[in-house]
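Note that one protein chain is taken out, while the other chains of the complex remain in position.
Showing chain A:
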Amino acid sequence: MGLMKSHFGSHIGLSWKINNEGADIVSSDFPALTMASGPYNYSYIFKYIIIGDMGVGKSCLLHQFTEKKFMADCPHTIGVEFGTRIIEVSGQKIKLQIWDTAGQERFRAVTRSYYRGAAGALMVYDITRRSTYNHLSSWLTDARNLTNPNTVIFLIGNKCDLEAQRDVTYEEAKQFADENGLMFLECSAKTGENVEEAFLDTARKIYQNIQDGSLDLNAAESGVQHKPSTPRSALSTDQTQNKEGCSC
């Protein structure tokens, strides 16, 4: 009896496995499906950095964007942390690698090293605290000095859900953004309002720069990495030929 049972069980297992694999094979026949199913298939990697004063909600923005949740008791960031998410721009899968920096002054020297090679910089202030807005010019100087000229800088006024405590008007910040050639949106990491847009608009702008040819992809330090998918097979045959040549 026991034998029968075990045999039966193994049979079930077999058929399940084959079914499963069958499904995989089906999906691999349709590239679009694989793109959707596998979270790691993408054609570009964009590197972002989030900067701004302490407590303006940088980590919360990141968390809202990657997890679609609001983190209520967010501890101070120590040094830098990072998150990733795959998005789609003009039908291209793009992986965002987002480096969230600490706003505390004592980490300033450390966080400066992370501007290097960022394709996008999200500069965040808190609309309820004027001081964080006043410090923007210093953040902007850092961002301009330490990144590419092509780096897309996006100004974010966070906490726009706290309208009653507003300390910086939209118009004022908009003017600042226009004067400095920045993109600008007011967001709320708490409600999620405009968060998606800020990250995606930045990616769109970067993608547009790539299309225009103003961003050179040929180096890792540009903050963008392109992953061509078609020439790979050709490469692999080359490799094997080489290998055969070697083995002789």
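By definition in this document, a contact is a pair of C-beta atoms (placed from the backbone, for glycine too) under 8 Å apart; a residue touches a chain by one contact, two chains touch by 3 or more; residues count from 1.
Rule of thumb we're sticking to: contacts and distances are computed from a predicted model.
**Student:** Out of "Rad1-domain-containing protein", "Trafficking protein particle complex subunit", "Conserved oligomeric Golgi complex subunit 6" or "ATP synthase subunit gamma, mitochondrial", which one is the UniProt protein name for the chain not included here?
**Tutor:** Not shown, but named in UniProt as "Conserved oligomeric Golgi complex subunit 6".
**Student:** Looking beyond the chains shown, say which of A:I87, A:V124, A:L146 or A:L182 touches the absent one.
**Tutor:** Touches the omitted chain: A:L146.
**Student:** Looking at A:A72, A:A109 or A:A164, which residue reaches the missing chain?
**Tutor:** From the options A:A72, A:A109 or A:A164, the contact with the absent chain belongs to A:A109.
**Student:** Given the contact definition stated above, which residue among A:I45, A:L122, A:L140 or A:L155 touches the chain not shown here?
**Tutor:** A:I45
**Student:** Can you list, in ascending order, the chain A residues touching the missing chain?
**Tutor:** Touching the chain left out of view, chain A contributes residues 3, 6-7, 10, 13-14, 17-18, 21-22, 24-25, 28-29, 34, 38, 40-41, 45, 47, 78-80, 82, 84, 97, 99, 105-107, 109-110, 112-117, 146-149, 216, 218-222, 225, 227, 229, 232, 235-237, 239-240, 243.
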